[in-house]
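All remarks here apply to the structure that follows.
Showing subunit A:
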Amino acid sequence: MDILAYIANNIPLILERTVEHLSLVVVAVGAAIATGVPIGIAITQNRRIADAVLYVAGMIMTIPSIALFGVMIPILAVVGQGIGYLPAVIALFLYSQLPIIRNTYTAIDNVDPALREAARGMGMTAVQRLRTVEIPMAVPVIAAGVRTAVVINIGITAIAAYIGAGGLGDFIARGISQTDPRQLVTGALGVSILAVLADYALLWVQNRLTPSGLKG
Partner candidate 1 sequence: MAIPGLDRALRAGTIVGLLAAGVVAERSGLLPEILSHWGDILYLGREHIYLVLISGGLAIGVGVPLGVVLTRRRMRNVAESVIQVVNLGQTIPTLAVLALSMSVLGIGTVPAIFALWLYSLLPIVRNTYQGILSIDPAMLEAAQGMGMQPRQMLWQVELPNALYVIIAGIRTAIVINVGTVPLAFLIGGGGLGQLIFTGISLYNTGMMLAGAVPTALLAVVIDFLLGMGAYWGVPRGVNPLR
Partner candidate 2 sequence: MIRLENLSKTFDSPEGTVRAVDNVTMEVPEGEVAVLLGPSGCGKTTTMKMVNRLVQPTSGKIYIDDKDTDSYDAIQLRRQLGYVIQQIGLFPNMTVEQNISVVPRLLGWSRQAQQTRARELMRMVALDERLLSRFPKELSGGQQQRVGVARALAADPPVLLMDEPFGAIDPINREVIQDEFLKMQAKLKKTIMFVSHDIDEAVKMGDKIAIFRDGRLEQYDDPDMLLSQPANPFIADFVGGDRELKRMRLTRVSAAMDPDAPTVQADDSVANARAIMDQAGRAHAVVVDAANRPMGLLTDRQLDGEPGRLCRDAANPLPEPVTADRDLRTAVSSMFTHDVDWMPVVDADGCFAGVVTQDGIRGVLAESRRRPARQGAA
């Protein structure tokens, strides 16, 4: 088959694009975890701020990705970084906020009040409680949020090819514009497999992080 031949002949290129793709996702999600988790924890202290933050993050999610990329371009053009890596990473970073913040917030907020009561009764401060009870129990849910963010981002990164960010989406874009089904399918299969593999891999991690007392 043409496609298989194409793949076989272009492995270095495919790998290069895959690495490009993954690096975008990893950087964006990594940054999102670094900001999202603390924000998620912080907003558990105040219901109204939490509602506001989640609302804003949710709004960002409803904006179609290409639209967000589009809006990033003129803004970043001011600093000469209009296309390519930076707008893509920033948009991806913003898209990762909701799953991570919301999962962190929900996980900590939903810790059984009885547990909180017991911890307080034992004389723990709020910070100690966070550290020994709430956060460990929240980790699997946060991991689920990270997983969602990664899978969504792999998809959006494919679109980022259209603003010059590279990645596997590049094959799809060229495949469409050059009416080349080999590149098209290579790209489509590539992102699909990448997404599915990432989902399973992170599911495994999520399960590893679930304290055995909470499983099943």
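Quick note on selection: all candidates are chains of the complex that A comes from, given by their letters.
Rule of thumb we're sticking to: a contact is a pair of C-beta atoms (placed from the backbone, for glycine too) under 8 Å apart; a residue touches a chain by one contact, two chains touch by 3 or more; residues count from 1.
Just so we're clear, the structure is a prediction, and the values are computed from it rather than from any experiment.
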{"item": "Given options 1 or 2, the chain of this complex that touches subunit A", "value": "1"}
{"item": "Residues of subunit A defined as touching candidate 1 within the complex", "value": "45-49, 51-52, 59, 61-71, 73-74, 77, 83, 151, 154-156, 158-159, 162-163, 169, 172-173, 175-176, 181, 184-185, 187-189, 191-192, 195-196, 199"}
